[in-house]
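To start, the structure under review is shown below, and the notes come after it.
Just one protein chain is left out here, and the rest sit where they should.
Read from first to last, the chains carry the letters A and B; within each, the first residue is number 1.
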Amino acid sequence: MDLTIAILVTVVGASTPILIAALGELVVERSGVLNLGVEGMMLLGAIAGFVVQFHTGNHYLALICGAAAGMAASLIFGFLTLSLSANQTATGLALTIFGTGFSALAGASYSARPVTLMSPIFPELAAHPVLRVIFGYSFPAYFAIFMVFAIWFFLKRTRAGLILRAVGENDLSAHSIGYSVVKVRYFAVMFGGAMAGIAGACFPLTLTPQWAEGMTAGRGWIAVALVVFASWRPFRLLGGAYLFGLVMTMELYAKAGGGPLSAIPSELWAALPYIATIVVLVLISLRRDASTNAPACLGKPFMPSN
Amino acid sequence: MTLSRRGFIKVGGAAMTLPLLGGTAFGQAEKLKIGFIYVGSINDNGYNYAHNQGRLYVEENLGDAVETVFVENVPEGPDCERVVRELAQQGCKLIFATSFGFGDSVIKVAPEFPDVAFEHATGYMKADNVGLYNARFYEGRAVCGVIAGHMSQTAKAGYIGSFPIPEVVMGINSFVLAARQVNPEFTITPVYISTWNDPAKEADAARAMIDQGIDIIAQHTDGPAALQVAADRGIVGGFGQGADMSAFAPDTQLTAIIDHWGPHYLASAKAVLEGTWAPGDTWEGLKEDVVQMGPYHSKVPADVVTAAEAMRTGQIDGSVHIFTGPINDHTGTERVAAGVTMTDAELLSMDWYVEGVIPPA
């Protein structure tokens, strides 16, 4: 029991940044844009968050600055792909290369500096042996869950959300009935950047209080996979993020504790989220249910033939 | 055909010296240029950081007599081969390739530059102008093991490794052998995370082990992530790896194993300057000051410090070798008979765990 709770607490910690980044990417993709620069934006958020926390000691300010860094980077992507109709795949990859390089350059002098982790929001309950599984986390874990509801509500129940989905499903008809496709997509891309930045900042602020080059170690790509895995739906994303987190964490618990699971090669554990994503993609398409498929305009530049 | 290659070198050399002219004012004696190749970033707080400290140590001690250059984040394979060649061609007369994976490249390039001295860390392939060097980190592990054996309340330690290579296996075994001399019930669980640099995964591995009852943690990955989790969870303690990491976990680091390559690099540089360099095969440790112990934390009781110091000084004066039999493997079978000490060759290819290690699948 104690161990189960301990595992769950670790799972939530490991899942939270992936969930936050994936939520941002979900909104971006729902608007019809594929931004493969998540990993790069996360690293920029991580270094910005680290630097601000190191100099000010304020975790919340650090999260905000992480978000700002991610958003700034996403504007490069937005300008190229939306204003200049550049290829989204290539631009996203360039953004990841840029974020990896720039964060490493900016962080070079911060490597030997420790910061402090964010404290749990409910310190008394966080010490409780059972209740900590619900109340034992710092702000980002709750923020992530709140955002699942908020994004679900936004997409399903608000006019703006409807417009965003319309833009992602059929940009030309959205354009023809008078919506600004480019403007909507700009907002979505900036939101995605801010979320990726926060997700990156979670690494030094909630997981391991230090700066290390490339410290997100591919989680940005897992977030991209997760959006697909969740077939672009916020609540499936929530479940999927915890499932991915569980896979990543169970490997370590199994190895540390022995038992049958520890016999699975670590390479298989590491490949599992990606293989699972492909399997889910296949399962979705087998259902032939149009509404569960990818946004129709995903990855295609908006080209009104004016 | 060799003619064309000489032509290549000549033209290349001329092109390369041009930009360097500004740096070396005329009339100065020729400096010894030394190249360092690192597999990771010099800011990793661990393995590569330590090698770079060694480089700075040489500069400090030899001042104007040397000039050093380094290339970081060099992938093994053709990229490394190019960097080795680049450094040799730029006039480096002594080149340190500081990672195991660089071995093939060094062996390939070295014959092209017979007047350059190459040294390859932790490798096994020698040549006429390629020497090998390594450090006996296991000696430091044994000191840590003594402290762990005394201080652990659960008699369980965790050990985070990257890959199960002999260097890591040897370190785990040394740690547990020393700890079991103090407490025969002591066990250690290794967890391999298949990466050198994923601090979040290291931290989660530490959490996984602490949640399952270990109260001492050691690691063979770069960086302080595991130590920081140990601090956060308030377990008995952990050990710095590669460098003094007390800044990251001031209340938790019991001591640290410090890679102190400086003296070795200095000796090699002096040998090249004096023209006495010969390809060596050195494996230095506490005695030669290439492995150092960090300061003992104030919460380590005095008698434990005494015991740890005894282990340290014993290894320095040669009276203690941690891999002296009887040693059983993890199944209980005797592998080393009483009174017999394992040879260096046996240690460097160690692929079995001693008693007390709960072996990974």
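Keep in mind that, in the parts below, a residue touches a chain if its C-beta (ideal position, glycine included) is under 8 Å from a C-beta of that chain, and two chains touch if they have at least 3 such contacts.
The working rule: contacts and distances are computed from a predicted model.
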Identity of the absent chain, which is to be given by its UniProt protein name, from "Sugar ABC transporter permease", "YceI family protein", "succinate dehydrogenase" or "Iron hydrogenase small subunit": "Sugar ABC transporter permease"
Touching partners, among the displayed chains, of the absent chain: A, B
Full-complex contact with the absent chain, from A:A62, A:V228, A:A241 or A:A256: A:V228
Touching the absent chain when the full complex is considered, from B:S41, B:T255 or B:S268: B:S41
Touch with the omitted chain, as defined above, among B:M151, B:V169 or B:A225: B:V169
Footprint left on chain B by the chain that the document does not show: 1-2, 4-5, 8-9, 11-12, 15-16, 19-20, 35, 41, 69-79, 81-83, 85-87, 89-90, 100-101, 104, 124, 163-166, 169, 194, 348-351
Hidden partner interface residues of chain A, rising order: 34, 36, 76, 79-80, 84-87, 89-91, 93-95, 97-98, 100-102, 104-105, 108, 218, 221, 224-225, 228, 265-268, 270-271, 274-275, 277-278, 281-282, 285-286, 293-294, 298-299, 306
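Just so we're on the same page, only the chains that are shown with their structure count from here on.
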Length of the line joining the C-alpha centres of chain A and chain B, rounded to whole Å: 36
Interfacial residue positions of chain A with respect to chain B in the complex: 3, 6-7, 10, 13-14, 104, 107-108, 111-114, 117, 203, 207-210, 212-217, 219, 248-249, 252-253, 255-258, 262-264, 266-267, 270
Residues of chain B defined as touching chain A within the complex: 41, 43-45, 49, 158, 189, 191-195, 197-205, 207-209, 211-212, 214, 223-225, 228-229, 232, 247-249, 358, 360-361
